[in-house]
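A single protein chain has been removed from this complex, and every other one stays in its place.
By letter and in written order, the chains are A and B; residue numbering begins at 1 in each of them.
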Amino acid sequence: MPISTEPLVVNIGPQHPSTHGVFRMRVTLDGERITDAEMIIGYLHRSMEKLAEERTWTQNIPFTDRMDYLAAMTGNLSYCLAVEKLAGIEVPERAQYLRVIFAELQRIASHAMANGTFVNDCGAWQTPLFYMFREREKILDLFEMTCGARLTTNYMRIGGVAFDLPDEFMPGLRALLDELPDRIGEYEQLLMDNEILLMRGRDVGVLSPETAINASMSGPMLRGSGVAWDIRKADPYCVYDRMEFEIPVGHNGDCYDRFTVRMEEVRQSVRIIEQAVPQLPPGSHCADVPLNLRPPEGEVYSRIESPKGEIGFYLVSDGGPHPYRWHVRSPSLINLSALREMVVGQTVADAIVTLGSIDINVGEVDR
Amino acid sequence: MPILSPWYDFRDLGNAAARLADALRDIDAPEGVVYALVGLLGAVGVLLFVGLTTLVNIWVERRLIGRMQVRRGPNRLGPFGLLQPVADAIKLMQKEALTPRLADGLVFTLAPVVIFIPAILAFAVLPWGEKMVLADLNVGVLYLLALGSTNSLIVFMAGYASNNKYALLGAMRVIAMLISYEIPGVLSLLAVVAFTGTMSLSGIVDFQANYWSWLLFFQPLALVIFLLGSTVELNRSPADIAEAESEIIAGYHIEYSGMKWGLFYAVELVNSIAISAVIASLFLGGWWTFGLEEFVPGWLIFIGKIYACYFLLIWFRGTLPRFRVDQLMAFAWKFLLPMALVNILLVALEITVWEEFDLSAGAVLPVFAVVNFALAGALVAGWARVMAAQFERFPRRARLVPDIDVPLPAEGGGHAARAAV
Partner (left out) sequence: MAAATKRLAGPEVAERIEAAVPGAAEEVVEGWVQVRPERLVEVARFLRDDRALDARYLASLCAVDRYDWFEVVYHLASLSHNHEFVLKARAAHDDPLLPSVASVWMGADLQEREAYDLMGIRFEGHPTLKRLFLWEGFPGHPLRKDFLAMPGGFSPGLQRFPKEEPGQWGGEFRAD
């Protein structure tokens, strides 16, 4: 009697502990090997782009919090920079330094979450996650001290930042910066020399540099594949051109490389903050921008380096108080372009690990 | 039946059974009845231990894992969270235990019940004291291994009957995994049996008592192999792929809820204690501890050793990430199996040397200990290096670049290969 086999179609998600949000992947399995993977998103689509067309330019800043809710500061920053470019607004220097400090703090917090959940996807039962959350908690406390919110900070304004630093901020920041390098060393010792993590991450989800560039990858995905590209170096915004830091680059383009790139980026962020804090000039924290801001007719595309990748805003203005077109170039969505290439041919466990290493945030994917 | 009466010597729990047997024989009960009732008393004692230990283990595991994760464990219910297991039990009992409509009802409901049977049966052969064994089988080790292999069948029952693709994936993984890890486990215990010359657990403990040392010193490699093999057999981290929560969300027991799930959870704990008890009696001397059992009751020391092994298992769980299925198979077949075979070869050599030349134990055993330890260390380190060579092709850290640098593609076509980094 002839034996036939049938491929198994399994849904990973939308409810799943490891898909980082409501994300669904329909995989066709042959035993444990994936032969085809299809991605189905839109579970968190909130039509932000349409809603933004009915609100003023300043009223749209809270939308940028809620897109990538784990990196709200950089979302805010990207949008405010785009509007300032469109309207030709000059930002005072103190505000620029504050922006850099908060963007880098947000990078540390987001990477702590990304790496913690990556190791969780590899199966480590949240132990490294809890360790990394210690630092993230301190950073979120600093955010709350300054702008009142931990996650959806809504801190950047068009022309500067919303509030100046309270008195308790600097001692808290100093304490955090003093203990961070030791902690990162601890994580490296616990995780990066861990054989099992090496086995789970090496040669899993490999992305070659040509594919990465062709698929518009950005952020740690691109750098993990060996492409030395960072917008903070290529197109410096705020005061990044005065900061000295290096870009970590991976060797093989696999999950383990992205993990080490993120870990190293946290170190470089600490370095940047250490340079920015003594250079912080006195002055006003926000330029004088009218409430009914009406940028001239035109369009702008401006991008920054968020923890997830290149977040860009394409804004079209018709001279009115509302945007004509408000489009987000979201890194999480575009980083998913190569998911199928990376996942086909691996096992289900590897697919989960790969998805974890892409570090998507479904709020940003779906907007 | 008074168990804790004032004239009862609690250092040997068999006294109560002996008193019961005497009392029954005084009233001229037939031998069968005496045997059955004494056995029943012993079984009740074992079941009491199993039940209590389940409750205690829930608390111990959660608190300890919490401590390893820089947080406290449960601390709301009762002082130090001690009533947490009671609350868990009550919660699970009052939950609705769903059975999916298309699941195979009988097998589905039977699986969590049946999985408890081998777990409890394993406690029958454990030596709690010098004469405190419920069933002193002279094939104790073989009996334990046989019980271990029924686990795979029952887990497959649970996974298959659930009518769920995730459960099926989990069940298939489990079968492959448990069958692969039987062999190194059996071979490592074979080395122990060959060394001590007896398969009965109380006999092995007596061997350790006679030669005044623990088998750990003579068979470190067997201990390591058995420990790792058991971690996998127990479906615990780093090998909990059967119920890998972050991948196939609970695998074979994904469709179970309420007390049916509670039974799966409890049996994992009971199994852990059973395996810890086996390790404690085979390798750590059971109730015998260099003469300490004169002062402290032997069975208390035994329970202490059980919890020491259990702590080790919890430590593994809290620290290590999970293996992938094929890596786990590779670990069993390419790493543990060759080492187990080498170990048996070595044991056979040693036993032959010992018997042939009729050497005294005092002269020969320390030599064996040193040689075994040295060989274990060398084998593990060397073989691991060989096996892990392919993962070390690239450096383990990212390299730092001072400025952006993206070279153009090589001449001759848009997607020509990029030069080596």
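One rule holds in what follows: a residue touches a chain if its C-beta (ideal position, glycine included) is under 8 Å from a C-beta of that chain, and two chains touch if they have at least 3 such contacts.
Values in this document were obtained by computation on a predicted structure and should not be read as measured data.
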| item | value |
| --- | --- |
| Residue of A:80, A:176, A:286 or A:334 touching the missing chain in the full complex | A:334 |
| Residue of A:66, A:138, A:233 or A:308 touching the missing chain in the full complex | A:233 |
| Per the touch definition above, residue among A:104, A:135, A:305 or A:366 touching the missing chain | A:366 |
| Contact set of chain B toward the excluded chain (per top definition) | 403-404, 406-409, 414 |
| Residues belonging to chain A that touch the chain removed from view | 41-42, 45, 47, 49-50, 87-88, 211, 213-217, 227, 229, 233-236, 241, 288, 290, 293-297, 299, 301, 303, 310, 312, 314, 316, 318-321, 324-325, 327, 329, 333-334, 336-338, 366 |
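The rule is simple: only the chains that are shown with their structure count from here on.
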| item | value |
| --- | --- |
| Length of the line joining the C-alpha centres of chain A and chain B, rounded to whole Å | 42 |
| Residue ranges of chain B in contact with chain A within the complex | 65, 68-71, 165-166, 169, 173, 237-238, 240-241, 244-249, 317-327, 388, 391, 393-406, 409, 415, 417-418, 421 |
| Interface residues, chain A side, partner chain B - complex | 8, 10, 16-18, 32, 119-127, 130-131, 134, 192-200, 202, 208-210, 213-214, 223, 226-230, 233-234, 246-252, 257, 260-261, 263-264, 347-350, 352 |
